[in-house]
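Missing here is one protein chain; the remaining ones are kept as they sit in the complex.
Right, subunit A next:
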Amino acid sequence: MTAVGTGPSTAAGSARATRPGVGRAFAALLWRDVFVTGREFVPFLLQVVLQPVFLLFVFGKVLTELGFTSSTYADVLLPGVVSLAAFLTALQNTAFPLVIDFSFTKEIEDRLLAPLPTALVAVEKIVFATMRALVAALVMFPISWWVLGSLPVTWSDVPLLAAFLVLGSLVGAAMGMVLGTLVKPNRINVVFAVVLTPLLFTGSTQFPWPALESLRWFQVVCAVNPLTYVSEALRAEMAPDVPHVPLGVCALALAGFLVVFGTLGLAGFRRRALD
C-alpha cells in the first residue's frame, strides 16, 4: 500500500480556507469548456456549419442558377443564414449538454460543487454557448463568400453585426437552457423535432418579415420567434435596401426575450441543480 505521505490532504488541518475567488472558479469552468472544444474543433465546425452551408448553396446558388429565384435573393438569405447558424448553435449547445449532464452522466455535479453560486454555473453555460455561436457565425462569412462569390459586408458593419449576433446568441442559449432543464430525457427527440423545425422556418431567415403582410397569420407567428429579430437586424445592416424591421425594435424585442428566457432558464437550472 502507498504510504500516508505529505500529500495535499495533509493540508486539511491548516486549510483556513479563505474563500477562493468566484471569478477564478468561473474562469476555470469556462476554460474547461474551451479546452474540450479546442480538441474537437473540426467536428464542432462540421456540426454547426453544414446545415447553413447547404441552405445557402441550394437556395442562394442552385435555385438562382436554375432561374427559380433572382440573384438578389442571396442578399435576403445570407443575413438570415448567419443568424440561423448563431441562434441554433447557441440553443443546441446549452440544451443538449444539459439534458445529458443532468439526466445521464451527472458530469455537471463536480462543477456544481465548485465554490461559486449555482446561478453562475448556469451563466457559464450560456456564455460558452454564445462563444460557440459566434464562432459558427464567423465562419459563415468566408463560406458565403466562397459559395455566393460576394460578401456584402464592410468593416463599418462589424460592430452592429457583432452586437446583434451576441444578443441573438444569448437569447438562443437562454432558450436552450429552458428546454434543457425542462424536457424529460425520454422526450428529448420529440421536443427537439417539435421545437427546432418551426424555429428554423419561422425565424424570417429565408424571407424578410415585413414582406409577409399578405400572409398575416404567418407574420404573427414569425413575430414571436426571437430568431426573426436577429435575421431582421442583420438584414438591415447587410442588405439595407430590403424592407426590414427597425433596428431599435429588434434590439428591444431581443432584450425582452433575453429577460424572459434568461429568468426561466436560470430558474429551471436551479430546480435541476438543487433538490
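As a working rule, a contact is a pair of C-beta atoms (placed from the backbone, for glycine too) under 8 Å apart; a residue touches a chain by one contact, two chains touch by 3 or more; residues count from 1.
Going forward, contacts and distances are computed from a predicted model.
Per its UniProt record, the hidden chain corresponds to "ABC-2 type transport system ATP-binding protein" from the list "PadR family transcriptional regulator", "ABC-2 type transport system ATP-binding protein", "ABC transporter" or "Multicomponent Na+:H+ antiporter subunit B". When the full complex is taken into account, the listed residue touching the unshown chain is A:116, out of A:85, A:116, A:199 or A:250.
Of the candidate positions A:22, A:46, A:224 or A:252, contact with the hidden chain is made by A:22.
In the full complex, subunit A makes contact with the omitted chain through residues 1-2, 4-5, 7-13, 15, 17, 19-22, 24-25, 28-29, 31-32, 35-36, 105-118, 273-275.
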